[in-house]
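What follows is a single structure, and I will ask about it in a moment.
Only a portion of the chains appears, each positioned as in the full assembly.
Per-chain numbering from 1; labels A and B assigned in written order.
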Amino acid sequence: MEALLQTDLSAVVEGVNMLWVLTVTFLIFFMHAGFAMLEAGQVRSKNVANQLTKNLLTWSVGVIVFFLVGAGVSNLVGGTGFAESFAYINGGSAAWVSWLFGAVFAMTAATIVSGAVAGRAKLRAYVTYTILLAGVIYPVVVGFTWAGGFLAEMGFHDFAGGMIVHGMGGIAGLTAAWVIGPRMDRFNDDGTANVIPGHSLSFAVLGTLILAFGWYGFNVGTAAAPLAEGGTELADFAYVGRVALVTTLGMAAGAIGAAGVALLKTGKVDTLYVANGLLAGLVGITAVADAIVWPGALVLGLLAGAQLPIVFEFVEKRLRIDDVCAVFPVHGSAGIMGAVLFPFFAVDGFSVGQLVTQVIGVGVIGLWTVAATVVVFGAIRALGEARVTPAHEREGLDTSEHGVDTYPEFGQPDGAVADGAGVRTDGGVTGTRVERTNNGENE
Amino acid sequence: MEALLQTDLSAVVEGVNMLWVLTVTFLIFFMHAGFAMLEAGQVRSKNVANQLTKNLLTWSVGVIVFFLVGAGVSNLVGGTGFAESFAYINGGSAAWVSWLFGAVFAMTAATIVSGAVAGRAKLRAYVTYTILLAGVIYPVVVGFTWAGGFLAEMGFHDFAGGMIVHGMGGIAGLTAAWVIGPRMDRFNDDGTANVIPGHSLSFAVLGTLILAFGWYGFNVGTAAAPLAEGGTELADFAYVGRVALVTTLGMAAGAIGAAGVALLKTGKVDTLYVANGLLAGLVGITAVADAIVWPGALVLGLLAGAQLPIVFEFVEKRLRIDDVCAVFPVHGSAGIMGAVLFPFFAVDGFSVGQLVTQVIGVGVIGLWTVAATVVVFGAIRALGEARVTPAHEREGLDTSEHGVDTYPEFGQPDGAVADGAGVRTDGGVTGTRVERTNNGENE
């Protein structure tokens, strides 16, 4: 009888673990709706359908690649034998739930890139890169870390993927944007930059809030990661509350940090900076949410938000890279910051060794991501397949790549903003008004 | 003590079951936001408020009817006695949770129809049909199947409602669209069709991703269906992982299948086809998600996506039915396909008997749905109540039925696209640009 009860109890625990993993997996999947809206809102109306299609195909193509190849590659790189590395493919219920939990993290990394290369990357170039990211580039990073590779053995700490997922995605995006070059009219010959505002702040903020909702699954749900493979021990929930608290404080402080810097710089509270600051706060806290003291979450969130406008401007004005949706300041630099600053706010106190390990981990992940992205997008560019033609870019990718008009009843359906019209000399923040020069001309 | 422990354990299991059923029920409810956005995005801006109101009232009117009448009718048809059939109405906590779990499936079937008859069906005609669908038409289908009727006894397999919910809804929509006729200007006298693009691909894709999110609840959550009525045995979670995996692979393959066919046909990747293909992949997998091998999910998803552009064109050009939001290719033919092809991909291997049963089940559900819809909408049409007047249709249903303008600051507020202007001769894919003829005329 006692043995029977114990068996029953184990089965209950296994069921509970699985339900929790599934619940948070669905939340993380929903982040694709967040990315789709966030990115669509930040591009011009002539490129919206292209951005949305890229998001749909990132998930659709990427998740199949990650099932057939990517997850196995991460196991291989992590040191597991070949047969065992791919055993999940026919592994049955618990193995599949566990795989799916990993897959939604992988697809998060993949989808970040599309925001950086918006408005000029060819669809097939982007899809090709996505296949390689889902099949090799991201899995190698997971192999080094979560799957047990050398960074894991060194003690590199990244709880839910602040560096492994977001940092990696942000660095990949920046690199890709650098390799394929800026949108036409984005930079002037005299070294100044033009602001090309997105078409809908409403979509951008909606996307932000969907992402924050899904992020609770991303961070808090990670507490369940070790349980996904049918473990019969209940999660140690001693740190779930910490994760939930610091995720909340981190995002709040991130929004305030970005708002504060925007206010200091321009006297106004730019809406997109607040939204992206909230996301940067989330990124910053993600690597460390299980083991940071809560005042540290406030400080780290504030820093992650505050660096956003500064890094955005640095990328634009110094690096002269056209990172359309600010994916590097949001995911890249904030992810790096969280991973590197972790030892200063750790529950277990500061340790120089941990700091060195964190820096090495960030460096390795960053170098690998830059190198792989340069090789892939460099090869695509060398083949002349990286960008649409200037005529297509001017017309908008919706027409040239997809044959659609996203808003056939609104706006300037003829892609009328051309030849530098529709952009203005820099000086403002993102999202500022574009001058319209074609009123009455669009018959 | 041991007995006490066993009692406690049973109570825990009952509680866990209830929490899971509630969680997935909420996810399925959220699909109404998905349908609202998906459909609103696919109609013209002058009909958006009408579409949104229909969605709100489908849920509001339908769920009350399903509580007072529909759920009981399904039990009755399934062979339960009268008193027992309606016992849930005062059944207490577990019975109500179980009812609500069934209700969100019923309302999914109901809301599909509104997308097919958009832009010309009178609000009261639609609401009348919704009442009958929620009270009788759908409950009869459930009575035949999930509630234990003759199709259940024959062994008809429909796990989560690929045919019972989506197939039924898609067939009802096509039939209703046929009975009430196309929107004016949709077809020309020479037999060609005009494309009338929706007003916002952004909303359509947002709706798609919300639906996919809710669909995880729809499919994976169905694993909990037998537990909803306060069962004290934990779910057999051996197949939950399969459901989650094949739902993922099916939707991904559906998007790719539709994208591929669009690319072959037009050389471009139509965004709406990708989105609807993803949904068709979900529909295709829904009937079989508990018992299909994963390579079968890839094939079935691919086929469900690939048939979408083809069936859409067949409905438009051969049947000349104006199915505005493509609900038949997405929900109808994909649902039929999944139910019929099930035996070819079944975990337990192919069986001719199962194939025959599946065909019979699809046929019975299809015939009943067509017949009931023809009778109801035919009667409404005979009373002259099916459609708004041509003047109101031209003006838009938002003004005539609701007295509102959805976007008073944008677009063509005077409903200026009239007399065939604003549509163009066919040849393109859905969502293509409409020619604007009224610029400068809308003072």
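Assume a residue touches a chain if its C-beta (ideal position, glycine included) is under 8 Å from a C-beta of that chain, and two chains touch if they have at least 3 such contacts.
Just so we're clear, the structure is a prediction, and the values are computed from it rather than from any experiment.
Note on stoichiometry: the full complex in this file contains 3 copies of its one protein sequence, with 2 placed in the shown coordinates.
Operating definition for what follows: only the chains that are shown with their structure count from here on.
Look at where the CA atoms of chain A average out and do the same for chain B: the two points lie 32 Å apart. Those residues of chain B whose C-beta lies close enough to touch chain A in the complex are 2, 5-6, 9, 12-13, 16, 19-20, 23, 27, 44-45, 197, 199-202, 205-206, 208-210, 212-213, 216-217, 220, 234-235, 237-242, 244-245, 248-249, 251-256, 259, 266, 268-272, 274-275, 278, 294, 298, 407, 410-412, 417, 428-429, 431-434, 436, 439-440. Within the complex formed with chain B, the residues of chain A that make contact are 1-2, 5, 8-9, 11-12, 14-16, 18-19, 22-23, 25-26, 29-30, 32-33, 36-37, 40, 48-50, 52-53, 55-57, 59-61, 63-64, 67, 89, 92-97, 99-100, 103, 123, 200, 203, 398-399, 401-410, 413, 440, 442-443.
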